[in-house]
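Here the complex is missing one protein chain, while the rest keep their positions.
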Amino acid sequence: MAVSVKSLKVYYQTLRGQVQAVDNVSFDIKEHEILGMAGESGCGKSTFSNSLVLLKPPMKHVGGQVELDGETLPLSDFKKMNRFRYTKVSIIPQYAMNALNPTRKIGRMIAELLESRGMSIARVSKELDRRLKLVNLDRSVMKMYPFELSGGMRQRTVMVIATLLNPSLLLADEITSALDVSTQKAVAKMLVQFRDNNLVKSVVFVTHDISILYQIADSILIMYAGKIVEIASTESITREPRHPYTRLLISSLPDVGVKYTDRRLAGIKGRPPSLLNPLPGCRFKERCPVRFDKCDEEPPLEKISEQHQVACWREVKVDG
Amino acid sequence: MAVTINWMIPRLMPGDPIRTLIGRAALRAEAADKVAEYFARIYGLDQPAWRQYLSFWTSLFRGDLGTSIYLSPKPVTQVIRDSIPFDLGLLIPAIVCSWIVGNKFGAFAARRKRLDGIALPIWYVFTATPYMWLAILLAYVFGVVLKIFPIAGAYSFAISPSFSVGFILNYLRHWFLPFLSLFIVQLGGWAIGMRNMIIYELEADYSRYMEALGAPRKLIRKYAFRNAMLPQITGLALQLGVIVAGAVGTQVVFSYPGIGYLLLQAVMNNDYFLIQGCFLFIVIGVLIANFVIDVIYVIVDPRVRHGMGGETA
Partner (left out) sequence: MKKNEFLFFALKNTRMRIGLGIVLFFLAVMIVGPFLTDYDPNEYTGPAFARPSGDHWLGTTFFGQDVFTQVVYGLRATFIVGAVGGGLATLIGLFVGFIAGYRGGIVDEVLNMLTNIVTVIPTLALLIIIAAYLPYRGVVAQSVIIGCIAWPWTARAVRAQTFSLKSREFVDLARMSGMSSMKIITQEIAPNMLSYLFMALILQFGGAILAAATLDFIGLGPSEGISLGLMMQNAVLWSAIPLGMWWWALPPGMIIAAIVSALYFMNTGLDEVFNPKLREM
């Protein structure tokens, strides 16, 4: 496995206690796999990606580990992690449009960044040009200031910067959320191209919008309230969503051609539970339409087929 | 327009300069009237107001600011010219040094929480201190108790200005305490401002991203510093305008012959021309300083440069 997450626990230390944002999360990512991580706001997906590159207070690494290419990432040790940052693990952040220093020309900033990490800009210059072309940006972008570019252009520039050193793991955190639908498609496709051209190995695509994942992800992981509720190949989860939450998510997506009067859009009632001192049991039980008494016990993530895991008592084969 | 206000102001003051001058000469009543007339004619004060205004502008262009009534018959330009070196010599180093040092310290404290906790209150106390009180304090401690520095004048009465080493040393000794009092108070302000700006920049998205990409602290700090400087530069311009008021206090305590001190004397003696001249100088000085800073700002901040040329989509 290229990436192996084992029982990862990342909590936030706040005045009122610990917020269990990522709670005992385990999964694997193969090489060259694009894993889509979906879930509503606050489910822990952004915390996950940030914890891999920028774990600082109030975030706390409470337990578990992450292995990349066989090495365990020293998540809690800020200094030791630096070796991995950008070179092995890279991120396209949620705030990509503001991620560039406004008073520095882009080319100069990249050069200074690389030099500060002991690399020379000269070696990657050609590669840089090639990739800019890949995202439909002209070389002249290097001589411009960030404010001279549109939001979309800045986003693509950050994409190029983030992947410049061919990281083994790329975390794409809500990179399409702020874009219009047609640009979303273009950007998602660019990401796939990066993977296809071997510019990055594994990708975690974090979003709250599953429809995008259908198009580009190999596997999809659904998170809810800090836990994984379902993880499966895109095909499998689309054909047969098993977890009640997933089912509701998918049904709340409008189908093309279906009019409102034909079938009502079903939003999911209620809100996710507080992660401060979460109640025991399945986190989804308050909103679950098929809840029963066993749900007061936390359901384990079980494999129900080769490419499909679910955490739901309803789906798990009863012993005996 | 500022110049017009400048001209108007002393005129609006009640009190007759001629009378004051004559009062000092202690003449008999009728003689006094005659002399008053004479002087009024010389100084053009018997002309109707609009005439006076016009002649003001014409003489201004000739570089003639009139003759000081109080210190007559010295021409105002000369009086001001004599004090300029002392004034600028005191103010400019004080402002610039406090700006540089304040920025450095502020940036430093922004990074270390512990240092910040101690330093910040100290800086607040510095800015809260009235200039003249600090001057008094320093004068007392170093001048009277410890007797290291003199407490009056720009240089000892016995010596006259020259470029000799002796004079320069003497000048510096007199210069130090007033300089220090101005320096310390402003230092606090700059340090606080810079510290806040740096904290703000360090928390900005771009700083976070640099960190996520593994950039060393040094680089991130360098960027934060450059970006935090921009508002500090604007502040510098503003400060140049405000400082005259504070400097007056300090100059009075040390009897330091700067423009502020001069202005005060002029006011006390209803010397129209001197007041005008001083104000003119101050106003022009401030305008120039602001202009220079504006230019520097355009050079330094690419966003401003671009905003002026129009943005691309």
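Just so it is clear, A and B label the chains in written order, and each chain counts residues from 1 on its own.
One rule holds for everything that comes next: a residue touches a chain if its C-beta (ideal position, glycine included) is under 8 Å from a C-beta of that chain, and two chains touch if they have at least 3 such contacts.
Since the structure is predicted, the reported quantities are computational estimates derived from the model, not experimental observations.
Enquirer: Out of B:132, B:213, B:229 or B:293, point to the residue that touches the absent chain in the complete complex.
Expert: Touches the omitted chain: B:132.
Enquirer: For the chain that's not shown, point to the residue among A:58, A:151, A:270 or A:300 touching it.
Expert: If we include the chain that is not displayed, A:58 is the one touching it.
Enquirer: Please output the residues of subunit B touching the missing chain, sorted low to high.
Expert: Against the left-out chain, subunit B lists 2, 5-6, 9-10, 12-15, 120-121, 124-125, 127-134, 136-137, 139-140, 143-145, 151, 203, 241-242, 244-246, 248-249, 252-253, 263-264, 267-268, 275, 279, 282-283, 286.
In the analysis below, only the chains that are shown with their structure count from here on.
Enquirer: So in the complex, which bits of subunit A are touching subunit B?
Expert: 53-54, 82, 84-87, 90-91, 93, 95, 98-105, 112-113, 116-117, 145, 147-148, 150, 158, 161-162
Enquirer: Spell out the part of subunit B that touches subunit A in their complex, as residue ranges.
Expert: Spelled out, the residues of subunit B in touch with subunit A are 204-206, 208-216, 218-219, 223, 226-227, 230, 301-303, 306, 311-313.
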